[in-house]
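A single protein chain has been omitted from the complex, and every remaining protein chain is retained in its original position.
Entry: subunit A
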Amino acid sequence: MTDLRCTIAGINSINPFWLASAPPTDKQTNVERAFAAGWGGVVWKTLGENPPVVNVSSRYGVHKDRKNGIIGINNIELISDRPLEVNLREIEQVRKNWPDRVIIGSMMAPIDERAWKELAIKIANSGVHGIELNLGCPHGMCERGMGSAIGQVPDLVEQTTRWVREVVDIPVFTKLTPNITNILVPAEAALRGGAHAVSLINTVNSVISVDLDAMAPTPIVDGKGTHGGYCGAAVKPIALNMVAEIARAQETRGLEISAIGGIETWRDAAEFIALGASALQVCTAAMLYGFRIVEDMNAGLLQFMKQKGYRSIEDFRGLAVPNTVDWNQLNMNFDTKAFIKKDDCIECGRCYIACEDTSHQAISITELGNGRREFTVKNDDCVGCNLCAHVCPVPDCIDMRPVDNGLPPLTWPEHPANTMGVKNS
C-alpha cells in the first residue's frame, strides 16, 4: 500500500505537508481548520517574549505575472502579536483535539542565553513535538537584533541552536535565512549546535514593487515602505538550490531537511523530496488559495508515487541528489538538438525570433506560398540551449533530441581546451 507517512527528526507525520510558521498558523481557529482540511502538521506562528510585538497596517505586497497570476508576495509583518500565554494555551488545546497531527513551536529572542532558554522551556511545556528557531525574518525583527540578524552570523546560529538543545529534550529545527552567500555555512553551524534538522528557506529580502503614483515601495504605510520578505512560487528555485546544496554536501550529510519555499503543488513537493527533503512546509500557497490546496497536494503526490511504483516517501527521497553535481562534472561531449514537430507547430515564429535575436540563428523560416510557414532547426547551428522549446506556446511541440555522436563522456577538467588547468574538486 502506497502511503504518504513520513518521519523527520524522529517525529512521525501522517503526510509531509505542514504549514510554515506564518499567519496561517497564528491561532487555534486557523490551525484547526487546517487540520480539518488535511494538513499533517503546523509550525506555529513564531513566538517571542512578552510584551508581544505590534504590527503596522498595510502588510503585503505582490508580484504578478503578465496573466495577473501571483508569483510571489512579500510581507512586512513581525512575529505573533498576541500574548505568549494565549498562544501556549491554544497550542495545548489543539494538541489535545488533534493528537495525530504535528505541532512545532517556532520561537525567536534577542541574543541572550536566558531569554532563549526560558522561552524554549515554556514552549516545550505546551506539548509541542519540536521547536523551530526562527533565524530568518529579514525585516523589522532583524533591526532589533533578531531573525536574520542572528541567522546571518554562523556563530550565533550555532549558539542559539545549542542553547535550545541544552534545555529541551524534543527535536530542534533551525530555520535558515536565504539572505546569505553560501547556505552551507549556516547549515554547518546549525549542525554543530546540535540541530536535528534545518528548515529552509525563510523569506528572501526584497522590495517587491514601487508604486509610481505614491513614489514609494509597496506595501505602503502612510506614504513610506520598507524592504520585506519575499516568498511564494517565485522563490522555489532559490529554495531548491539551497536544499540541494545541503543534501549533497559532505559536511552536512545526514542533516535532515524540512523544505520550504514556493511549494504550491504536489509536483513542487515531489521535487523537494527528490532533492532530499524529509518533510515540507507551505505558507504562501495556503494564503492565496486557502487550506483546501492540501487536498491535491496529498492526492497528486500519492498518484505520482503509485505511477512510479514508490510505496513510501523514503522510496524516492533524495533520488535526484546524486545527479546534482558541480558544473565541472558535466559531460562536455553530450549533444542535444532542437527538433520542431511540424504537425504540432502553429507557425507563431516565437522560436525563430528567440533563436535569431538572442541565441544561435539556428532556425529557418520557409514561406510555403499559401500564407503558411515552415520552421526548421538548422542542426549544424543549434547548440542545444533549449530556449526555443521554452518559448514555444504549444506543449511538447519542440523536442530536444540527444545526438548519438559515439563520443565517451568527458568533463571540463579532462577537456583538451582546459588550458587553465581546472581540476575536479
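A few notes on this one:
Quick note on the criterion: contacts are C-beta pairs under 8 Å (C-beta built on N, C-alpha and C of every residue); 3 or more make two chains touch, one makes a residue touch a chain; residues count from 1.
Keep this in mind: contacts and distances are computed from a predicted model.
Chain not shown in the complex: UniProt lists it as "Glutamate synthase (NADPH/NADH) small chain", one of "Glutamate synthase (NADPH/NADH) small chain", "Cobalt transporter ATP-binding subunit", "Sarcosine oxidase subunit beta" or "Elongation factor 4".
Which of A:K67, A:R114 or A:K224 touches the hidden chain is settled by the complete complex: it is A:K67. The residue touching the chain not shown here, chosen from A:I70, A:I111 or A:I353, is A:I353. From the options A:P99, A:G309, A:G371 or A:G406, the residue with contact to the unseen chain in the full assembly is A:G371.
The residue from A:A36, A:A299, A:V394 or A:V422 that touches the chain not shown here is A:V394.
Where subunit A meets the omitted chain, the residues involved are 66-68, 345-350, 352-353, 365, 371, 373, 393-394.
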